[in-house]
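A protein chain is absent from this complex, but the other protein chains hold their places.
Chain naming follows the written order as A, B and C, and within any one chain the residues start at number 1.
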Amino acid sequence: MIEVGVVGAAGRMGGEVVRSIDAADDLHLAAALDIDDALDQLEAAGVEVAIDFTSPDAVMSTLRYCIGQGIHVVVGTTGFDEARLDEVRAMLEEHPGVGVVIAPNFALGAVLLMRFAREAAPYFESVEVIEMHHPDKLDAPSGTAMHTAESIAAARRHAGVASSPDATGRMLEGARGADVSGVRVHSVRVRGHVAHEEVLLGNPGEILTLRHDSLDRESFMPGVLLAVRAVGARPGLTVGLEALLAR
Amino acid sequence: MIEVGVVGAAGRMGGEVVRSIDAADDLHLAAALDIDDALDQLEAAGVEVAIDFTSPDAVMSTLRYCIGQGIHVVVGTTGFDEARLDEVRAMLEEHPGVGVVIAPNFALGAVLLMRFAREAAPYFESVEVIEMHHPDKLDAPSGTAMHTAESIAAARRHAGVASSPDATGRMLEGARGADVSGVRVHSVRVRGHVAHEEVLLGNPGEILTLRHDSLDRESFMPGVLLAVRAVGARPGLTVGLEALLAR
Amino acid sequence: MIEVGVVGAAGRMGGEVVRSIDAADDLHLAAALDIDDALDQLEAAGVEVAIDFTSPDAVMSTLRYCIGQGIHVVVGTTGFDEARLDEVRAMLEEHPGVGVVIAPNFALGAVLLMRFAREAAPYFESVEVIEMHHPDKLDAPSGTAMHTAESIAAARRHAGVASSPDATGRMLEGARGADVSGVRVHSVRVRGHVAHEEVLLGNPGEILTLRHDSLDRESFMPGVLLAVRAVGARPGLTVGLEALLAR
Partner (left out) sequence: MIEVGVVGAAGRMGGEVVRSIDAADDLHLAAALDIDDALDQLEAAGVEVAIDFTSPDAVMSTLRYCIGQGIHVVVGTTGFDEARLDEVRAMLEEHPGVGVVIAPNFALGAVLLMRFAREAAPYFESVEVIEMHHPDKLDAPSGTAMHTAESIAAARRHAGVASSPDATGRMLEGARGADVSGVRVHSVRVRGHVAHEEVLLGNPGEILTLRHDSLDRESFMPGVLLAVRAVGARPGLTVGLEALLAR
């Protein structure tokens, strides 16, 4: 039984996490803190792993406190750039036994899609990405699709594979999508969609399609629990859920 | 048993048509002419319905000859604009019993997709079109997708439906596809694809998807045979296969 | 402005309906009754169209009361067999100006899918149905898929079309799905699915796919509003939303 503490338990994601911990046989919810609660309740409650779903402003305090107390941390809060990650690495240097997992995306399907797309990309002549979201989304392409396309492009460059062929001569502006490092990305915005991503890989006579449909934030929970169970055995900083997935 | 003559029987489509007529129990292949053969063989062979898959240069002669002889005609040859259609109508005025069917697309699935998309379009908040082809294709979007999008746009205008919502603020150029009369069209080019079209229609909480995959020109044959069987009972000019489909 | 009353306003569907009426510019929520409230509040509030999402036990009283008062009714409550429909028809005979719409499914996409499947079915050599739901569903195939398959089968019989070809010789039990009036139906149960239906229609060289994804009961609202707006102009009983959709 792992003793778990949730920081940001009153938020939407935090509340979902609390319910998931409660439902897991091998995890015990020892503490559930709102974003303003005193962090030393974690120590008092015997927490072994803390989960932070707060805000970019609050998360660094959680990390500093927990690492100092020898409490492992799983972080779902966003806003980590290289400078912030370096700060966390510095904190961990003085506490070599502590593990921290920081993941921008806890949906296992999304993480696996990106890994599979990167692994398959060098073996196909063509690769394109289609992402589909509700029409209230502000950015196009989505951040996930940008990241997927860049990851595909890097894998192909690394393997010395040529760009996807494209004989388009007469084109209506925009028809062929956005060019992300040489990979075409199409952003569909249709009411009824939530968040969906599709990678199409093609060779003569065959197509491999990888698709992820994300319908609800409860899809993050299996990934959060996986990280909670794994973090104790991974001292130091782990960025991204992928490193925790077996092959 | 209908006596059928094929003009352009040595071409790729013509050859396919000859095989299909041979395989149909209710049709008899009375004449198979190459593009340069004398058309009066049709009369001599007792042809009731002629099928023309030749070239924009040759097809008008076939039409003039057949209409004059009282032979019905099914035309798969491309290149008919309004001026040409008017020419055919004028020919038919003097032979009111003769039927002519001119169809730009004999794939039943493609014709039905377009009809269904047009009928469904007014009932959904959002509509977008994705078309997928092999990367040797020169134009983007495809002619079929352009036609589908325009048909959807007209149906929505007619019903007084607003444009599909789109909150996109930050966009990488091209990400949201081409704007065809207010309908977004995305052109995917991946090796392994042949010719595919998808229409996505969305309301809060639901998506209706219409998709057509065209893999081989043999897909035109059921539509050609349908026209051959129907043309005798439809005096005058019929443009498009849709008018022949029951509801 | 149409004056609308909701019966069963405290239920899940009823609550959703109340919100939708509130959001519509041309409809006014004049009364919102819980399942046990006195129906004569409808009359007092000047309701022109009542919407009933209650239970098979309660709905007949709503119908009797409203028809007697000259109030049109839109019914989303389930449980109507032919005997019950006859009862409603008898009530309406004495009040020929009143309209009643009873619909088993208000999702426009689902209704259109069924119509399109039925219309397309005679033109294709093969037709099969795949339905996908969450794994807590008790019945397989789903009622909607059963209804779709039967409707396809009837359309093909009516058009004199042969059964879909199937050369299967060596089969693991169940692999080819359930046989519903000669149409194969496959029931997929995967966590993360909500309610999805796909109809595959195939000819040599082409496939037409019709798919409906239903993610949330809010998808019923456009259909409910459509019925509320149309019922006043349709005296007598209308069963199913399809009759209200223009062609």
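Just so it is clear, a residue touches a chain if its C-beta (ideal position, glycine included) is under 8 Å from a C-beta of that chain, and two chains touch if they have at least 3 such contacts.
Remember, it's a predicted structure, so these values are computed and weren't measured experimentally.
Enquirer: Using the document's definition of touch, tell me which of C:V185, C:L210 or C:L245 contacts the absent chain.
Expert: Missing-chain contact among the listed residues: C:V185.
Enquirer: Among A:D57, A:D86 or A:E119, which residue is in touch with the absent chain?
Expert: That would be A:E119, which touches the missing chain.
Enquirer: Return the single residue from A:A10, A:I207 or A:L237 that touches the missing chain.
Expert: If we include the chain that is not displayed, A:I207 is the one touching it.
Enquirer: Looking at A:A24, A:L215 or A:L237, which makes contact with the chain not pictured?
Expert: Within the whole complex, the residue contacting the unshown chain is A:L215.
Enquirer: Since one chain has been left out of the picture, which residues of chain B touch it in the full complex?
Expert: 192, 194, 213, 215, 219
Enquirer: Hey, which chain C residues sit against the chain that's not shown?
Expert: Given the touch definition above, chain C has residues 124-128, 130, 132, 135-141, 146, 164-180, 184-193, 200-207 touching the missing chain.
Enquirer: Since one chain has been left out of the picture, which residues of chain A touch it in the full complex?
Expert: 107-110, 112-113, 116, 119-120, 122-124, 159, 201, 203-222, 226, 245-247
One rule holds in what follows: only the chains that are shown with their structure count from here on.
Enquirer: Determine the chain that sits nearest the middle of the structure, using the mean of its CA atoms as its centre.
Expert: C
Enquirer: Taking the mean of the CA coordinates per chain, how far is chain B from chain C in Å?
Expert: Their C-alpha centroids are separated by 33 Å.
Enquirer: Rounded to a whole Å, what is the gap between the Cα centroids of chain A and chain B?
Expert: Chain centroid spacing, chain A to chain B, equals 46 Å.
Enquirer: Could you put a whole-Å number on the gap between the CA centroids of chain A and chain C?
Expert: About 39 Å, centre to centre.
Enquirer: Residues of chain B that touch two or more other chains: which are they?
Expert: Residues 124, 201, 203-207.
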